[in-house]
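Some chains omitted; the rest stay in position.
Residue numbering begins at 1 within each chain, and the chains themselves are lettered A, B and C in the order written.
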C-alpha cells in the first residue's frame, strides 16, 4: 500500500521559538493582534508499507533519526492512503 | 535537597556552613553548588593557570576579565578569548555549536569591543563514520548559522579528525574584537547605588544547570536531561551588539558582564564581587518567558542573548530608550549595595543572603598526578607501516587523509568577508585583519597538536605554542599574546591529571621562553565517555601585530625560478 | 550623488556598503534606520544591504519587506531614482514585489561564501552602463538562499526583455549559465533589473571586492564608479 505521510515538527513548549517570536512581532507591526505564534516544519512524503501501522512506525523512525531533534522539538504524524 | 545533588562534596559543604556560620537554605545551596562547580570555579585548574606568564608589553587586560585585551596602538585595543562548547555540541550539535559562538561573542561585547573576527577549533571522530559526519554537519551548520547572521567573519580555524573524538567532539569557539581604549568596559567598576539591568532575551527554562552539566562526564542520561539545551537567536544577539555598543559609546554603562554559565547568578555575583560591593536582586522584576519559574531556575537559567549592565540611576531612562529602539527587553532587576552581601528578594521576602565572596571562593582542588603507565607504548611508532619506497604515493596518501585534506567544505559555509576587513581568511596559514582605520593589521593563528600531546604532553603543548607563534612570525608580526582552551579528560584520575599538568607546564614554559603572555582562556574537563576519552587537547590562539599591512609576507606568492630555503634545525 | 543605506534590524553589510561607496566615490552616505518613514536627505541612490534582516526567520527578506521605510523606498523607485539591493537586499526587493521572482535555498542547502565570477549581460540600466558588456567580474557571494527562481513563462519574458544584468560565469571560457551558479540559480541568474533599469538586485557583493587589499578582490570599485558616472551623465 502507498501512503501519503505528513510529519509536523514543532518546538517543544518552553523551548525558545526564535522564528515564532520574530513572526509574532512582525504580525503585530502589521496590525494583526495575535499571540502564541509558533513556527514549525511540515514534511510530507510518499512511502510504501504493508499497512498504516507499519507506515506510521517508519515515519516515526524517520522523525527520530533525522527530521526532528527530540531534545527541542516534538512531532506528530498523520497518514492517508494514496 | 542534599549537597550531593548540587554537585558538592562533603568537605565543600562543611566549608560553606563555616563561611556562612549556619546551614544554607535550599536556594543558597543551589547557588553555591553551581558557582563551586568545576565549570564556574576552575577549582581543579586555578593553581595551574597561575603558572602562565601574564605580563607583556602589549597587555592591557590579562586573565580575570571576560576577555584579555592587548594594545594595538593608535588608540585601539584588541579583546580576544577562546572558549569550549564541547558537551552541548555533543548532545545537540547545531544548537550547541551555535550557542558556543554566541557565548564567546558576548564575552567580547562585555569588554566594550565590537566583535570583529571568529575562529573555530573542531575535533571530530573518525571521518568515515556516519555518526561523525552527522555531528560535523550539525556543528558546522550551527557555527555558520549563528556567526553568519550576527555578521562576524570566520577568518580561520582548525579541524582535526581522530577516533579519540568519536563520542566526544570538541568545539572551541574563538572571538575577538577591536575597542577604542577610552571605551573599554569592565566587570569591576560597579558602585553602590547603581542599578543592575538585564538586557536582551527573557529568561526561560533553557540550559538550566548547564554549568554542572559541563562538569560531568557525558553519560546516556545527558540525552534525557533535556532542558540543558539552549537555543540561540543570532538576530537578538546582533541587536544586543548594536545596542551595547551604542550605550558604551554614549557612556551609559558603568560596568557590564555577559551571561554565560549559571546565567544571572554568576554574572551578578561576579560583578559585585569584583567591584567590591554587594547586590540586591528582586526576582519578580526579571522578565520571564514562563511565568511559573522557581527562583533557582531563574538564577541558573542559561537562556542566551542576555547581558547584565550596571547603570547609574540617572542614566536608566536613556538606557531603556536605546533598548526600545533596538526592540530588546530591558529591566532594572537589582541594586548594588555597600555591604558585600549577595541578596535575593522575591516579592519582599529575603530568599538568599550570602557573602559575595563565598560565590567566588570555591576551595581549590589539587589532584594527584602520575605519569600514565602506557606512555612508552604511546610513543612507540611503527615505522614499518610507512611505505617509504614510494614517496609519491605516501605523499598523496597523506594529503588525502582527512587531516591533510583541504577544509574548504567547512569554511565555505562561514562568512569570512563580512565587516570588510579580512585581509587573509580561512585557508591561509595565518589569518590577517585590518586594525580599523589604520594601516596596521592583526594576525591570528590557531593551533592544536592533540596526537603529539598524547605521546608527550609537555613537548606536545610546547610545540603547539611554537607552531602558533611561528605562523605569526612568518607574516612579520610581533607577538601580542595568546589565549588557550584546555580540553582534557577527568582530572580525578592521576594519569589524566598528569597530562593536563604537563601540557600546562609545556605551554607556560614555552610562553615564557618565547615572550608570549597568556591573556585569557578556558578549561573543559571530563571529556570522556564510558567507551573512551579524548586526546589531551590544548588549543592555542596567538595574536600578533603588524604596523604596516603592506609589508606582510603572504604565502603562495611564488614564481617559477624562486629558490626554496629551509630555516632552522 | 547622495547615497542612503537602509539599516534593518539584522542587516550586517550596512557598514561595508557605506565604506565601499564613500571610499570609492568620496560622496556622502547616510544610514537610515528601518523605522523611518521618509529619506530625510533626498538620496540619489538607495541601497538595501546584505545581512539577515529580522533574522531571516520566515523567508529571507519577507519581514523586512514590511518595514516602515519600505513605503519611502517604493516612492524613491517609482520616481525613477536608483535602488540597489545586494544579497538580503535583493531578497527584500523580490519579497516586496519591486523585482520579480524569489530566492530559494541553494541546491547545496548550505550557506556558501566564496569568490565567484559573473558575466555582465546588460549595460543599459542605471548601474552598469560603465561596465563592459560581456565582461567578467569577480564579486564574492555569501548566502544560504540565492537560487533565483521564476516560473518558466515569466522567466522567458525576463530573458527576452534583457533584464538579466549579471549571470554566473566561468572566468576562463567566459561562458555563463546555470552550470556556473554555485547556488543553482535558474539560467545562472545572479542579478536582474526592473523594466526602467533603475532598480537592480543581485546576490553577489560588489562591496566585498572594493577594498583592494582585502580578500574579496578588487572588481567592485568599477561598479560604484559606473553608477557615479551614469549619475553624472544622466542625473537622478
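By our rule, a contact is a pair of C-beta atoms (placed from the backbone, for glycine too) under 8 Å apart; a residue touches a chain by one contact, two chains touch by 3 or more.
Model, not experiment: these values are computed from the prediction.
Just one chain of each kind is rendered; the file's full complex, by chain label, has copy numbers A x2, B x1, C x1.
The rule is simple: only the chains that are shown with their structure count from here on.
Centre-to-centre spacing of chain A and chain C amounts to 35 Å, using the average Cα coordinate of each chain. Shown for chain A are the residues in touch with two or more other chains, namely 18, 22.
In chain C, the residues that touch at least two other chains are 54-55, 57. On the side of chain B, the complex with chain C involves touching residues 141, 144-145, 148-151, 233-236, 238-239, 326-327, 412-425, 434, 549-550.
Taken together, the chain A residues at the contact with chain B in this complex read 11-12, 14-16, 18, 21-22, 25, 69, 71-72.
Residues 9-10, 12-13, 15-16, 19-20, 50-52, 54-57, 110-114, 140, 142, 144, 205, 207-208, 210-211, 213-216 of chain C touch chain B in their complex.
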